[in-house]
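Every protein chain but one is kept in place in this view of the complex.
Our next item is chain A:
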Amino acid sequence: MSLIRKTAAELGSMIAAGEVSAVEVAEAHLDRMAEVEPKVQAFLHVDREVTLEQARAVDARLRAGEKLGPLAGVPIAHKDIFTTRDMPTTAASKILEGWRPPYDATVTARLREAGLVILGKTNLDEFAMGSSTENSAYHPTHNPWDLTKVPGGSSGGSSAAVAAYEAPLSTGTDTGGSIRQPAAVTGIVGMKPTYGGSSRYGLIAFASSLDTPGPFARNVLDAALLHEAFSGYDPMDSTSIDAPVPSVVEAAKNPDVAGMRIGVVKEFAGEGYQAGVLARYHEAVQLLESLGAKVVEVSCPSFTTALPAYYLIAPSECSSNLARFDAMRYGLRVGDDGTRSAEEVMALTRAAGFGPEVKRRIMLGTYALSSGYYDAYYGQAQKVRTVIAREFEAAYQQVDVLVSPTTPTTAFPIGERADDPMAMYLADLCTIPSNLAGNAAMSVPCGLADEDGLPVGLQIMAPVLADDRCYRVGAAVEQALESRWGGSLLSKAPQL
């Protein structure tokens, strides 16, 4: 089997055993990228020489006998919202075009320490605002299952790169579903760790109380290995949790759900859900039952209000966070002709540098925070956030994990929802509650919808710092379904 089809765990073992070098593995993936990138367009920045230099350094460290982790030498695609010293960082925005950060994000630094080799920076919706990657200021990314469809978003470059075998692993960030939704619609595994379980230092901020870095992979164990490699306490992030990383790798290796209590969220089904999505979802629930799990229906009535609460809270935080793009210290500056004031230059720069969705959210957030509207909008949304967290707590009194479809539909056509913000926002209907409550949540492939033959994801939600439960259930579903299918879901994807 060619190197690009191997799992990250296999590649790590082969490199550690000296059967193949990190440079050879990186070259195989760079060659694959050269072949399929014209169709997929998952990356914003690729620099072959920078990547090979990293791979050579890892080979040298291994030759020198340095003890590195299980992913040493394994290539990874890195979302272009994490700062990187040796590659530009743009958040897919024109306002940061060509920006070279003076420091590495903690996630970036930990990838390097673990010996992962960064293949390039992946495309996203500008500042991670979107569900389709069409809001990138540079170009859209195409779903490897059907190039006319979106790869999800905001981490759509990262999901497409892994689904197209350009990289065995990638990083994402999840504020309202931006890892789980793209994972679901490209047929791969995506994990949103517990909020505060992975560091936000050097992650360009969108909504600071929600933003969570997490892994993408083609299987549950690989996702767990990457989760473990970059997660854990970081003194540079004031909301980082000072506690051990949940034992996610061990859980991924023990796919046993016998006796586990699984709650089916009653509110996440029915009208607005694609029939093929619901069919695969119900089969997955039955499968878990057949594996010995106890399945019960759980009602969380306020989850249906999570979407409107999120579209008040996230834009409010974004309007504040994006104030830093002031055309003074870094990034774009427009209209500084010697006659205009700083304030005029700022307004011209921000109008030229931000795309439509970013402008919409900044203005919406400014509105929700204005005096006279604050209590009715932002204040009320924060109360709804409390109510949702309490419904999760009540549910976890009865069950160990909750499940739902990850998304109401499969991948939609590029362009279909591009200028219809409300339709676009519905893509995150099922994923948002976990962000508001800070819970752990995963999407794992559970089949193809009959109508369109496109991937469907099962969402598994677990309490704060019980990330390992997502991996245990995810691995059980994966093992049972792959034995039924005779291989991974992704092996059914058309050749690119």
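As a convention for this text, a residue touches a chain if its C-beta (ideal position, glycine included) is under 8 Å from a C-beta of that chain, and two chains touch if they have at least 3 such contacts; residues count from 1.
As a convention for this text, contacts and distances are computed from a predicted model.
J.: As a check of understanding, state which of "Aspartyl/glutamyl-tRNA(Asn/Gln) amidotransferase subunit C", "Cation:proton antiporter", "Quinol:cytochrome C oxidoreductase" or "Propanediol dehydratase medium subunit" is the UniProt name of the chain not shown.
T.: Protein name of the absent chain (UniProt record): "Aspartyl/glutamyl-tRNA(Asn/Gln) amidotransferase subunit C".
J.: Among A:G12, A:G196 or A:P405, choose the residue that contacts the chain missing from this document, as touch is defined above.
T.: Missing-chain contact among the listed residues: A:G196.
J.: Touching the absent chain in the whole complex: find that residue among A:P102, A:G272 or A:G487.
T.: Only one of A:P102, A:G272 or A:G487 touches the chain omitted from view, namely A:P102.
J.: Given the contact definition stated above, which residue among A:G438, A:P455 or A:G474 touches the chain not shown here?
T.: Checking each option in A:G438, A:P455 or A:G474, the one touching the absent chain turns out to be A:G438.
J.: Pick from A:L147, A:V295 or A:L348: which residue touches the chain that isn't shown?
T.: Considering all chains, including the one not shown, the answer is A:L348.
J.: Which parts of chain A face the unshown chain closely enough to count as touching?
T.: 99-103, 195-196, 209-210, 235, 238-239, 241, 302, 305, 308-309, 311-312, 319, 323, 326-333, 336, 338, 340-348, 350-351, 354, 359-360, 362-364, 366-368, 370, 376-377, 379-387, 389, 421-422, 435-439, 464
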